[in-house]
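Pasting in a structure now, in structure tokens, and then I'll have a few things to ask.
Shown here: the complex without one of its protein chains, the others still in place.
Let's look at chain A:
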Amino acid sequence: MASVPRRWRVDRRYMPVVGTFVVLALILAVGGVRYENFLSLEVLANLFINNSFLIVLAVGMTFVILTGGIDLSVGAVLALSAVTAAYLIDAGWPVAVAMPLVVLVGSFIGLLLGVMIHVFDVQPFIATLAGMFFARGLCFVIAPESIPINDETFAAIAGWTTWIGGYWRMTTGVAVALVVVAVAFFLLHYTQFGRTVYAIGGGEQSARLMGLPVARTKVLVYVVSGTCAGLGGLLFAMYSRSGYSLTGVAMELDAIAAVVIGGTLLTGGTGFVLGSVLGVLVLGLIQTVITFEGTLSSWWTKIFIGVLLLVFVILQRVLTARRT
């Protein structure tokens, strides 16, 4: 280590993210060697298109996990938002009203969960578990069957694509996801709210003693996560052009896995939103590789993700052990 020039040395805080990046590069390299057309812009563009809603979920989850909490409700809230969007548009509501409304549904559930966690001292795990059951049950009350969205305005918004630089295909979903990532990055690193989020994760008691608005921030991170889930639902409705109650089952686990693989510690206080984006891309790439392989069955995805989780968790453990 000592022989490495100082400017080449990576800050230890960035180590897990660097690890994620290395894994991403490795999968790309292996894929590129093994399959033709793997390293094409089309594959990479599709990676973003197919995972835009997961990126949004993982961004929201990052806020919650940074404070040391967890949000299990996001998958169900995503489904609720998608189903509500489909139901309202099917009932003839104007798209301009329905779309913001379903995002607010997510924010509202997030607010309720935040209040339950902070004011009534219910553990985040239990409160958001109740939120998950609540949202999932509500989905079936609204619409037990899949509702297709045939509205023209909605189709126009969902079907919008642009070619960046003439090669990179980008849909509305990807654009929204990238904006969400940019906003989250700004919030976390350039505002008082973001600093308070990190401070709570580092030590809630200390943050309170420093006079930071702990109560407000703790509720707000769940609002952020709920809003992201609501938005994710809207993106999913755009992606699938329908609303179905069983979408997003166990998607909260994908989001948590992406955040962990992206280098955020579940104890809170350490992590980056861009790491979570890398985490989503790693999960997506694994899926892509399995699709390219063809002979490998879908269950290998789960096993690979499990193994990858294990590797990253042990890596984090080693890094934090060295620090303390």
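Keep in mind that, in the parts below, a contact is a pair of C-beta atoms (placed from the backbone, for glycine too) under 8 Å apart; a residue touches a chain by one contact, two chains touch by 3 or more; residues count from 1.
Just so we're on the same page, contacts and distances are computed from a predicted model.
Between the listed names "Inner membrane ABC transporter permease protein YtfT", "succinate dehydrogenase", "Thiamine pyrimidine synthase" or "Hydrogenase maturation factor HypA", the UniProt record for the complex's undisplayed chain reads "Inner membrane ABC transporter permease protein YtfT". The omitted chain makes contact with just one of the residues A:A25, A:V179 or A:I314: A:I314. Among the residues A:V17, A:I89, A:L138 or A:M251, only A:L138 touches the chain that is left out of the figure. On the side of chain A, the interface with the absent chain consists of residues 70, 116, 119-123, 125-127, 129-134, 136-138, 140-141, 144, 245, 253, 256-257, 260, 266-267, 297-303, 305-307, 309-310, 313-314, 317, 321, using the contact rule stated above.
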